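All protein chains but one are shown at their positions in the complex.
Lettered A, B and C in written order, each chain numbered from 1.
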Amino acid sequence: MAQAGIASETIEAANGAAARDLARDYAELGARLARRGVDIEALVGHAQRFAVALPSWGVGTGGTRFGRFPQPGEPRDVFEKLEDCAVVHQLTRATPAVSLHVPWDRPADPAALRRHAEALGLAFDAMNSNTFEDHTPGQLSYKFGSLTHVDAAVREQAIALNVECIELGRALGSKALTVWIGDGGNFPGQLHLRRAFERYVDSLRAIAAKLPADWLLFLEHKLCEPAFYSTVNQDWGTSYAAATAVGPQCRCLVDLGHHAPNVNLELIVARLIQLGKLGGFHFNDSKYGDDDLDAGSIKPFQLFLIFHELVSAEAEGVAGFAPAYLLDQSHNVTDPIESLIVSAVELQRGFVKAWLVDRAKLAECQAKNDALLALQTVKEAFETDVRPILAEARRRNGGAIDPLAVVRAAGWRASCAARRPAARRATAGGIVG
Amino acid sequence: MAQAGIASETIEAANGAAARDLARDYAELGARLARRGVDIEALVGHAQRFAVALPSWGVGTGGTRFGRFPQPGEPRDVFEKLEDCAVVHQLTRATPAVSLHVPWDRPADPAALRRHAEALGLAFDAMNSNTFEDHTPGQLSYKFGSLTHVDAAVREQAIALNVECIELGRALGSKALTVWIGDGGNFPGQLHLRRAFERYVDSLRAIAAKLPADWLLFLEHKLCEPAFYSTVNQDWGTSYAAATAVGPQCRCLVDLGHHAPNVNLELIVARLIQLGKLGGFHFNDSKYGDDDLDAGSIKPFQLFLIFHELVSAEAEGVAGFAPAYLLDQSHNVTDPIESLIVSAVELQRGFVKAWLVDRAKLAECQAKNDALLALQTVKEAFETDVRPILAEARRRNGGAIDPLAVVRAAGWRASCAARRPAARRATAGGIVG
Amino acid sequence: MAQAGIASETIEAANGAAARDLARDYAELGARLARRGVDIEALVGHAQRFAVALPSWGVGTGGTRFGRFPQPGEPRDVFEKLEDCAVVHQLTRATPAVSLHVPWDRPADPAALRRHAEALGLAFDAMNSNTFEDHTPGQLSYKFGSLTHVDAAVREQAIALNVECIELGRALGSKALTVWIGDGGNFPGQLHLRRAFERYVDSLRAIAAKLPADWLLFLEHKLCEPAFYSTVNQDWGTSYAAATAVGPQCRCLVDLGHHAPNVNLELIVARLIQLGKLGGFHFNDSKYGDDDLDAGSIKPFQLFLIFHELVSAEAEGVAGFAPAYLLDQSHNVTDPIESLIVSAVELQRGFVKAWLVDRAKLAECQAKNDALLALQTVKEAFETDVRPILAEARRRNGGAIDPLAVVRAAGWRASCAARRPAARRATAGGIVG
Partner (left out) sequence: MAQAGIASETIEAANGAAARDLARDYAELGARLARRGVDIEALVGHAQRFAVALPSWGVGTGGTRFGRFPQPGEPRDVFEKLEDCAVVHQLTRATPAVSLHVPWDRPADPAALRRHAEALGLAFDAMNSNTFEDHTPGQLSYKFGSLTHVDAAVREQAIALNVECIELGRALGSKALTVWIGDGGNFPGQLHLRRAFERYVDSLRAIAAKLPADWLLFLEHKLCEPAFYSTVNQDWGTSYAAATAVGPQCRCLVDLGHHAPNVNLELIVARLIQLGKLGGFHFNDSKYGDDDLDAGSIKPFQLFLIFHELVSAEAEGVAGFAPAYLLDQSHNVTDPIESLIVSAVELQRGFVKAWLVDRAKLAECQAKNDALLALQTVKEAFETDVRPILAEARRRNGGAIDPLAVVRAAGWRASCAARRPAARRATAGGIVG
C-alpha cells in the first residue's frame, strides 16, 4: 500500500496560519498589477496549470565521480521513489507525473506499479533507457558505445532495451521515450565521426519503428561527459538533424546543462520551436558544465528568458507546440525532496513571470528597434515579485502555501529514515581511484 | 599595369642556395616514409594541388575596437591589394585566387580588374557583401540589422547589395557568394528571435533566386560580435537549418573562430560533410573568441584534425564534397603578407599530414575499439615533419623553398612603402571612446 | 556656461503624477518587510547613499571593430560629456562623479573644467590613461606595448602620460588613477612572459612614486583583447601579485567582463576583499566576452551576489574596505544616457537587495551546512521587488521617480541634436577591412 504522505491536517494547519498574510499580499499585488492592466486571476490560472515531471532518479542523493554522500531514509526501490515524488506533488501540486529509468526502475509487475502510482495521485511521464552502464552481468558491454557501437550485436542489445522501455511505458500509461546515450570518444581517431552518427540514426529508426502512434521519441544531446573528446549527439544541430532523419515522432530534448560555455539557450529553444522539433526539457541549472544543480539556483534570469520563449510560442499559438517538462538534477548536498519542491516552484515562477511580459508593448519596442525599452519591458516582468501568485495557486490546488516549511515541519525525512533502514548503496566511495 | 612582384631571379637564387639541403632532406624523408609503406611522391602531389583563397581585406593591417596600428606601404585600393596577394601566391604557389568584399573592393571597371588579376596570375574566389557597416552616406542604416531588419526597405537595400555582388562576381569569374551579417541583438527582448530568423531565410531566398545555376551561396554563422546577446545565425545548427530552407545551392561556411568555447570543430565539420552542406571555410586561429589569428598559430593539432575529416571525406569519395577554402585573418601585429604566406603553408601542412594518416590501420583500430592505437595512428602522421614535402611542392610549382626568407630579403614591404605614400587610413584611433 | 539639464519643473511634475502610487507601494512593501523584521527606512537610507561614477567615454555611442553607428546629439567634447553625465545624476541622484580618460578628455584649462563640473553638481572620480592607441602624431608607437614595451623610451612615454593624469587629477579633485593597458602578445613566442611582467611592475612603481599620499592606484586585469594570445595582466592573480609588489596604495580593479568563461566573479571579489586589495569595479554585463553591455542586463543574479559580498564586508566592518564603483559600458544600440540611467538603478537595486539578505539567518544556515535554506535565504532578498525603495530614495534625493520616462519626455536627446550639430566622428566605418 502506498505510504500516505504528509497528513492533510498538517498542510491545512500551516496554510491556515499563513492564509491572512497571503490574502493581503495577493490583494495588494492584484491591485498593483491591475494598474498595469494585468489580471492577476489569469496569472494564477497559468500557475495552477503548470506541471513538470519528476525524475525517479532524483529522489536519491546524487554524487560525482569523487564520491556520494547519502543521507538516511533514501528510497530503496521504485515504489519508495514514488512515495517521495508524491510528497513533492502533494505540497506543490505542480509535479503530477514521474519519469522512470530502466533498468534502474524496471518493475516486476508494471500493473502493480501503476496502481501504486495512481493511489499516490501520480502518472508516468517519459520513459528513459540506460545504456551508459553495464548494469546486467553477462551482457555485452557498453564500454565503447551502445546505439552507435561498432558491433551490431551491442546495438541490437541497446535497441532491445529501448523497445522494452516502450512496452513498459505502454503498461504504465507513458507516452514518450527519452534517449540519452553516453556514446562518443575520448581521443582523436577513436571514432569514425560520420559512421558513428549513421549508426545512431539507424538504431533510432529501429526504435522509432516500435513507437505507438501517439508516442514521441526525444533525443537528448550533450557536449561531453562521459565521452571527453567527441560525443555522437553533441549539440542541438546534430540532434535536429537526427530527429529530422528519424521522422515526425522524433523530437529534440534540451537539458539546460548540456551545452558549451556562453551559449544562448533561449535562442536554441526558439530555433527548435521554429523548426517544429522542440520535444521537451530536462530542467536544472549549472555554472560550469553539466552540474545538475537546482533549477533557477544559478541563472534565474536565463530560466525566465527560456520561459519567455515558451510562453510566447504558446501565446502565438505555434502549431504543434507542446513541450514536455522534466526536472533532471543531482542533489548532492541537499535533501532531494526539498530541492525538487524548490525547483518545481522556480520553474513555475519563470512560467508565471513570462506570462507577465507585456507582449504588445514588447512587439512595439521591437518594431521601433527600441532595445532599451524592450529590455525594460522584459525586466518589468522579471522584477515583479510573483510569490503571492504561486502561493495562491498552490492553495487553490490543495497544496501548501509554504511547501518547504511544511515538509520540514512534517518530519518526512525522519520518518523515511525510520521506515527505510537499508540505504540504496552502503558505500559512499567514488569512481576515481 | 600590374606591379611585377618579386623578381624571379631573386627566388631562383634563393632556391638555388637551398636546393641541396632540400634534396637531401627530401630523400631521407622519402626513405623513412617508404619504410612505412608511404609514397612521398603522392604526398608532394597533394601538396602541389592544395589551394586556399586570399581575402582582399587581409592584406591591410587589421585592428581591434581599441585601435589599429598601420604600417607603411599598405595597399590603397583593390588593385594594390591584388599586387600583394600576387606576391603571396608567387612564393607559395598555394593561393591562386582572391576573395573580394563589396563595397570595400567595388571596382569601377570590373573588366579592368579582371585583366589586372589575370596579369598577376590570380583568379577570383567567393564574393563577400558588407551590410554590417553604414558605408554609403544617405543610405538606410544597418545599425539594427540588414537582411533581418524589421523594416522591409532596409532588407531590400541589403538584398540589393548582395545581388550586386553576384553581378560583379559574374563579371570577375567568381562562382560563389558568402553572406555574413552582423545582425542580432544586444539585449534580451530586443529581437523577436523567431521572426528575425524568418526574415533571414526570406532575404536569403530572394538572393538565392538571383544566383546563376553554377554558383553557390555560403552562409556564415557566428556566436557573437558585433551583437552581444543573440545573433541571427548563431551556430552551425541554425546555419544548416537556414541553408536547407534556402535550397540546394546554399551551403554552410565554417569560420574557425566563430564558435562557443570548447566546441569540437572537427566534429562540426564531419556533421556538415555528412549532411551535404559543407560549403567551405574561413581559416584562422584563436584562443579566446573570434581572434582572427594566423592559421595554426594556436591550435595546430585541431587544424590537422579538421583536415583529417576533409581528407577522409575526399578519400572516401563522399558525393558532392568540394569545400571552398579561404583565409580570413586580422593581421594586427605582423606584416600581412608574411602572415598570409605562413598561414597558407600551415594549411598545406595540415592537408599533407592528413593524407599521411594510415586510414586502413585507423579503420582497424576503430573496428576493435583500440582507442589508444587509433590516437597513435593519427599522431604518427601529425608528428611527422613534412617540411621537405611542402618545400619540394613549392619548388616544383615554381615558388620559393623558403618563402618567408625570400619576401624579407626581396624588400617587398619597403618597396611598397616607397610606391604607396598615402596610407589607407591615416588615423590609428580605435572605435571606443 | 553649463547647460542647465532638464528643467526641475519637468521632474517635479512627473514625480507629482507618480507620487500617490509610489506612496502606496512603498507603504505596502514596508508592511511586508516589517513582517519579516526588516526596516524599510534603513533600506531607503542605503539606497540614498549609493553612488557610482560615470565614464566620460560612456556618453557617446560605442561600437565594435565592425563599425559604430552614432546618433544625433552626441557630446563633442568633455564639457558636453559632463552635461550629459549631469542629466543622469539629476534624475538618478546616484552618479555624482565622472571618470575622465586622457588624452581623450585632456582639458586645456583644468580649473575651468572643474568649475564647469561643480556648476553641474558633479565631482571627478578616478583618472584613466590611454596608452592603447597612438593618439598623438609623432610620438613613439604603442603598437607593441606601453608600460611593458621592450623599449625603455616607450615605457617612459607611457609613464609620463600616467603622471600627467595624476597631475590633472589633482587639479580636478580626483583621488585615484586607473591603469588599464592593452599590452600583450598575439602569438606564442612574441613576448618573454616573465620579462614583460617585470617591466609592468617597474613602470607601475615609477608611477606610484608620483602618487599623492591620499591617492590610490588601480590595476585593471583582462583575459584578452586587444592582445589575443597573452596579456600582461591577465587575471586577478597577476593583478594581485603586481599590486602587492607595487605597494600599499596599489589595488586591483575588477571589470566584470574581463574574465574567462564560467569564472565565479563573486568569489574573486571575496578573495580580493580578504586580501585587502579590492580597489574597485568597472560595472557592466556580458554574455560572451568583454561585451560591455548594460549592468544587470544579462546576469542580474550574479550582480546581486557580487553586491552580497560587498555588503557583507561592509556589514562586518572589514578594515580598509572602500571600493570605488564605476560604470564602464559600450552603448552601441541604445541612447547612452538612457543606458547609464538604467544601469545606475540596476546597481542600486543589487546593493539594496544585498542589504535585504538576512545575514543572521544565513550564518545559521552556513553553520548547519543547510545549503538549501542558505540559498533560499539569499533568494528571499533577490526575489523581493525593491522598486518602491529605489524610487523613494530618488524622490527623497531630489531625483525622478521614473527617470527613464522623464528623460524621454523631456526630449533631452533632441535638444542635444539641435545644439550639437557636428558629430564626434562623421564616419561610421569599422576597423576591419
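General observations
By definition in this document, a residue touches a chain if its C-beta (ideal position, glycine included) is under 8 Å from a C-beta of that chain, and two chains touch if they have at least 3 such contacts.
As the structure is a prediction and not an experimental result, all values here were calculated from the model.
Screening C:191, C:333 or C:356 for touch with the missing chain picks out C:191. If you put the hidden chain back, the residue from C:86, C:208, C:223 or C:404 that touches it is C:223. Only one residue from B:21, B:77, B:198 or B:316 touches the chain missing from this view: B:21.
Between the chain not shown and the residues B:175, B:205, B:387 or B:420, the one that touches is B:387. Only one residue in the set B:105, B:225 or B:335 touches the chain that does not appear here, and it is B:335. As for the chain not pictured, it touches subunit C at residues 143-144, 150, 185-195, 197-198, 223-224, 229-230, 234-238, 240-241, 259-264, 266-268, 270-271, 273-275, 301, 305, 308-309, 312-313, 362-363, 365-367, 369, 371-372, 374-375, 377-378.
Contact between subunit A and the unshown chain involves residues 57, 60, 62-69, 101, 104, 130, 132-135, 141-144, 182, 185-188, 190, 223-226, 228-229, 261, 286-289, 291-294, 297-298, 330, 332-334, 428-433. Residue positions on subunit B in contact with the hidden chain: 21, 25, 28, 32, 35, 261-262, 264, 287-288, 294, 297-301, 333-335, 338-339, 342, 369, 371-372, 375-376, 382-385, 387, 404, in rising order.
Convention: only the chains that are shown with their structure count from here on.
Taken together, the touching pairs cover every possible pairing of the chains. The geometric centre of subunit B is 39 Å away from that of subunit C, both derived from CA atoms.
Residue positions of subunit A touching 2 or more other chains, listed in rising order: 261-262, 264, 301, 369, 371-372, 375.
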